[in-house]
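Up next is chain A:
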Amino acid sequence: MADNLILRVMSKALIPVIILFALYVQFHGDYSPGGGFQAGVIFSSAILLYVMVFGLDAAAKVLPDKALIFTASFGVLLYAGTGVVSLFLGGQYLNYSLLANTAMAGQHIGIIVIELGVGLTVASVMLLIFFTFARRTRVE
Partner candidate 1 sequence: MIEQQLSILLVVLPLLAAPIIAVINRSSIAWAMTLSVTVCCLIMSVWMLSGVVDGSVIHYELGGWAPPWGIEYRIDTLNGLVALIVCGIAAATALYAKRSVEQEIPKHQIPMFYCAFLLCFLGLLGICLTGDIFNLFVFLEVSSLSSYALIAMGRNRKALTASFHYLVLGTLGATFFLIGVGLAYGATGTLNMADLSVRLPQAVDTHLVNTAFALIVVGVALKAAIYPLHLWLPNAYSFAPSVVSIFLSATATKVAIYVLIRCLFHVYSVEYVTNTLLPQLLIVMGGVAVLYGSMRAIGQTGMRKMLAYSSVAQIGYMIMGIGFLTEAGLTASLIHLFNHALMKAALFMAAGLFIYRANTATFENIKGLGREMPWTFAAMVIAALSLIGVPGTVGFVSKWQLLQAALEENHWPMVVIILVGSLLAIIYVWKLIEVLYFQPREKMRVTGVASGSENIGRSPISMAVTLWILALSCIYFGINTELSMDTAKSAVEILFAADGGQR
Partner candidate 2 sequence: MSQTQQQDETKDEALGFFDKPNNVKWILWVFYALCIVLVALDFVVHRHIYLDYEKIPTFYALYGFLACVLLVVAAKWLRLLIMRDEQYYDKNEEEKPFENEGSN
Partner candidate 3 sequence: MWIANLPPFIPFFIGALLLPFLPNKARYFTLLIPILGGLNLFFGAQDGNWHVIKLLEFDVQIMRVDKLSLMFGYLFHIAAFIAITYSLHVKDKLQQTAGLLYAGSALGAVFCGDLIGLFIFWELLALTSVWLIWARRTEKANKAGVRYLIFQVLSGVLLLAGTLVHYQTTGSLAFDFIGLESVASWLIFIALGTKCAFPFLHSWLTDGYPEATPTGAVFLSAFTTKVAVFALARTFPGTELLVYIGAAMTCFPIFYAVIENDLRKVLAYSLINQLGFMVCGIGIGTALALNGAVAHAFNDVIFKGLLFMTMGAVLHRVGHVMGSDLGGLHKTMPKTTIFCIVGAASISAFPLFSGFVSKSMVMAAMIEAGHEYLWLMLLFASAGVFHHAGIKIPFFAFFAHDSGLRPKEAPTNMLFAMFFASALCIFIGTYPDLMYSLLPWENTYQPYDITHTLTQLQLLFFSALAFVWLNKMGLYPPELRSVNIDMEYLYRKMLPEIGRSTRKATSAFGTSGRLMFTKMVSYAPRMSKTSSYSTAQTAKRMAAILAIMLLLGYVTKMI
């Protein structure tokens, strides 16, 4: 599909918008509907679009499997680590209120970091799954 001019142009125009939207959903998650899950899926859909138009290899140059595994793991670590930090600060696991001086700010920071972790993991896992299936060649 890479030869199709319309697709190429349109996708190039669309991808940044989709990513921007993903970031919006990501960081507005603590105020309005949204959050890591949705943002991650939206973000990965941008890449999927790129893959469909420009092919798997082009995408893999930018996002090799190893990087995806790393970000997926990093997301989980971010999530779990935030909880542990609040644990070390003397509170319950995932008690964000202790992350900053005031409980309010702490909750904000906590939610944002956690959602970031979720977003990273969901996006990279979605991509990993897609890559795995897309790369599969028929055995015999």
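These made the cut because all candidates are chains of the complex that A comes from, given by their letters.
The working rule: a residue touches a chain if its C-beta (ideal position, glycine included) is under 8 Å from a C-beta of that chain, and two chains touch if they have at least 3 such contacts; residues count from 1.
Source: prediction; values computed, not measured.
S.K.: Quick check: counting C-beta contacts as defined, which of 1, 2 or 3 touches chain A in this complex?
M.R.: 1
S.K.: Looking at the complex, which residues from chain A come into contact with candidate 1?
M.R.: That would be residues 66, 69-70, 72-77, 80-81, 83-84, 87, 91-97 of chain A.
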